[in-house]
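Omission of a single protein chain aside, the complex is shown with its protein chains in their original locations.
In this document, chain identifiers A, B and C correspond to the written order of the chains, with residue numbering beginning at 1 in each.
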Amino acid sequence: MTTPLFKGIIAYPITPFDHNDKVNIPLFRKQVERLVVSGAHGIAPLGSTGVMPYMSDEEKEAVTEAAIQQVGKRVLTLVGVSNLTTERTIYHAEFAEKAGATAVMIIPMSYWKLTDDEIVKHYDAVASRISIPIMAYNNPATGGVDMSPVLLKRLLQIPNVTMIKESTGDVQRMHYLRKELGNDVAFYNGSNPLALAAFAAGAAGWCTAAPNLIPALTLALYEAIQRNDLNKAREVFYQQLDLLKFIVARGLPRAIKKGLELLGEDGGELRSPLQSLSDSDTAELEGILSALGK
Amino acid sequence: MTTPLFKGIIAYPITPFDHNDKVNIPLFRKQVERLVVSGAHGIAPLGSTGVMPYMSDEEKEAVTEAAIQQVGKRVLTLVGVSNLTTERTIYHAEFAEKAGATAVMIIPMSYWKLTDDEIVKHYDAVASRISIPIMAYNNPATGGVDMSPVLLKRLLQIPNVTMIKESTGDVQRMHYLRKELGNDVAFYNGSNPLALAAFAAGAAGWCTAAPNLIPALTLALYEAIQRNDLNKAREVFYQQLDLLKFIVARGLPRAIKKGLELLGEDGGELRSPLQSLSDSDTAELEGILSALGK
Amino acid sequence: MTTPLFKGIIAYPITPFDHNDKVNIPLFRKQVERLVVSGAHGIAPLGSTGVMPYMSDEEKEAVTEAAIQQVGKRVLTLVGVSNLTTERTIYHAEFAEKAGATAVMIIPMSYWKLTDDEIVKHYDAVASRISIPIMAYNNPATGGVDMSPVLLKRLLQIPNVTMIKESTGDVQRMHYLRKELGNDVAFYNGSNPLALAAFAAGAAGWCTAAPNLIPALTLALYEAIQRNDLNKAREVFYQQLDLLKFIVARGLPRAIKKGLELLGEDGGELRSPLQSLSDSDTAELEGILSALGK
Partner (left out) sequence: MTTPLFKGIIAYPITPFDHNDKVNIPLFRKQVERLVVSGAHGIAPLGSTGVMPYMSDEEKEAVTEAAIQQVGKRVLTLVGVSNLTTERTIYHAEFAEKAGATAVMIIPMSYWKLTDDEIVKHYDAVASRISIPIMAYNNPATGGVDMSPVLLKRLLQIPNVTMIKESTGDVQRMHYLRKELGNDVAFYNGSNPLALAAFAAGAAGWCTAAPNLIPALTLALYEAIQRNDLNKAREVFYQQLDLLKFIVARGLPRAIKKGLELLGEDGGELRSPLQSLSDSDTAELEGILSALGK
């Protein structure tokens, strides 16, 4: 098996705004720094967690540059560049490459449900314009389209599409990917409550916003898997499961912002229409964090 | 029952592009003109059919102005102004009002699934900034969120949210709307294959791209309903059903563009990643149109 | 269009039990009599409403004979004879024919999801042993299998499979049936809340338990359709919609039994594990019936 480019915990920062609805770049850099020093193996700005689709081109460029500069090659960077149109996706992918990103992540956002041919053409057009690797990302819940394993296989024939991120939450998808794509294609889990099952199935890494709140537990799970210690992996997974389920159920940007505040950190503001967690949800999150000794 | 603002056939133009991926405004105006002279009761630019989410702010402003000028108050205009952020939605709603739109249509686009409170706050923020009526539009297939009848009821308490467009394709939703909202709230059907069932259930109008290809048949259905002639309505509905199902299944922008070409009209270009219909789909559409004597 | 065998309101009696969990045949005959005298165009014992799958062979035979004798050819009879095994289905179909049933209704009950070939073979085996017509019944919610329109078309090639009952609750299925099967195949609606949409789409009849509680309203809907009076049909449909939705949501046997009691009739007992409606559901039903002047 080829060693995959990314391995382990790939941490997703949120994008904090200030009270005037502007991106708060200094706070963003501070949040990225926390993720790096707490041990994440990679940093992925402008994911769903980073509310990428809610931002203007200029804002996304500023966040891309800030993330890459702050990381400073201490770990790898994976930048989200997805866009509804092919033209804008190319634009952001080229920008990320120039800014120094290790790789880009692309989900085929769709308002109109795309055909398989349209999706292949879309990735192909972007791939031909950059030389860094592409992680194809499947997440029907946010992207609106569900890429079948057959389609993913077609995408992997494009030279620099080398990684797959699966967020359907169905472990049998991962089984299929491993069986069909073979050991040489790295796949990544993007569904937090599936972290244990995905590693058991052979996922190379876990794309997650959880390190914003519980970095040590996410690392402990990966390390137990690395040591082939299933019993320990199961134990640390069940410890963090309530938190993983909560942040997914309430929406990652909302839950991480509030969690940071409960931990004494500045979470920044959300951009409308996204609003802060309700009081009862906040109380539930507080209970989960305090059960973890936070 | 109060007379609803819009009644009958509300026709949705596509947005044609040129070979340089620019909006083709002269062609757009020509397509709008065809819809007006063929008898549509209203014109709705920048809907899903008009690929609104794939366009820049400037492009949407140009299309809004072109549509309203071309219509010239001969019929009503309903302009799509939906956006992921509340701030941009307000911006486009204000623009449409200033440009002379009769009303605006807003779907709560969502990348992150919005809570009911967030959706209410979103509509409320927009409504407080304009004085023309708002049609709230529910279409989980393209917008990503399914507004429950309970939520729609809350939205209708905002003074200028006065119309509901339902595109779930579930006729029982329309029954619920009529029962719960009473006769004074107009609801509109946005699901083409549901046209007969929706009118039978009491829909005030039909939001549809079909008049681009078969204006007379869509009008004939509405007129039969107006005359309380169910047998005739059923007959003309079954005549056009194959076409209605085809344009939905293949995606409205793709199907209307190709249909226009088959009728000898200029359909313009699509914007990537959307691609033209495949040859086999084109042949199927040709068969359907020629069975209708086109 | 050939005149269909059954037309209008096909009424489904429940099967009442006594306090010793035995079928209460005298009460059943009384309930059948109520349906006949209140104007139903057909009587269908041993449907889902009649809890057929919960009964022994002997019990089903007794109910079949009681229903046919009580009806005494005043209207048509349609007897449910479905069974998991082909052998038992044949047995009950032969019994029903000998007892004098006008036709039998067969749903392909499935514990193991049957293939299309298995379903065709199943119907074919039964059809070859009887000479009365068969109504093929599609109801994934209770039967566990969803017969596609393509499969239904295959079944209609068996000479005495001449009628289709659709209970998916999707009006577009009915559109398909009418388009694909042509005017000569009668289809029947088995989804109560779809009654108006189904008649609008051309259904020949409505298979329903509602006449146990509101016979006049169900007849009024059919008669308005017969007179091509959509406005009246819509009006009487909305009058009865709350009741139609209630009896489906709570389960027909439970809701009809309790409704009969609220109307001053003997509803008999249910067979375990089915239990009587809860107090709050009973109060809701009481409210719905009293709003109808009952």
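Going forward, contacts are C-beta pairs under 8 Å (C-beta built on N, C-alpha and C of every residue); 3 or more make two chains touch, one makes a residue touch a chain.
Being a predicted model, the structure only gives us computed values, none of them experimental.
Asks: Given that one chain is not shown, what are the shown chains it touches?
Replies: Displayed chains contacted by the hidden chain, ordered by label: A, C.
Asks: Could you tell which one of A:56, A:69, A:128 or A:172 touches the chain left off the display?
Replies: A:172
Asks: With the missing chain put back, one of A:101, A:197, A:260 or A:285 would touch it. Which one?
Replies: A:197
Asks: Among C:5, C:23 or C:51, exactly one should touch the missing chain; which is it?
Replies: Residue touching the chain left out of view: C:51.
Asks: Extract the touching residues of subunit C with respect to the undisplayed chain.
Replies: On the side of subunit C, residues 21, 48, 51, 53-54, 84-87, 108, 111-115, 117-119, 121-122, 125, 141-142, 144, 251-254, 271-275, 278 touch the unshown chain.
Asks: When the complex is taken as a whole, what residues of subunit A touch the one chain not shown?
Replies: Looking at subunit A, the ones touching the missing chain are residues 169, 171-172, 175, 178-179, 193-194, 196-197, 200-202, 225, 228-231, 233-234, 238, 241-242.
Simple rule for what comes next: only the chains that are shown with their structure count from here on.
Asks: Calculate how many whole Å lie between the centre of subunit A and the centre of subunit B, each centre taken as the average of the chain's C-alpha atoms.
Replies: That gives a centre separation of 35 Å.
Asks: Could you give the separation in Å between the centres of subunit B and subunit C, each centre being the mean of its C-alpha atoms?
Replies: 39
Asks: Quick check: what residues of subunit B touch more than one other chain, meaning two or more?
Replies: If we look for residues of subunit B contacting two or more partner chains, we find none.
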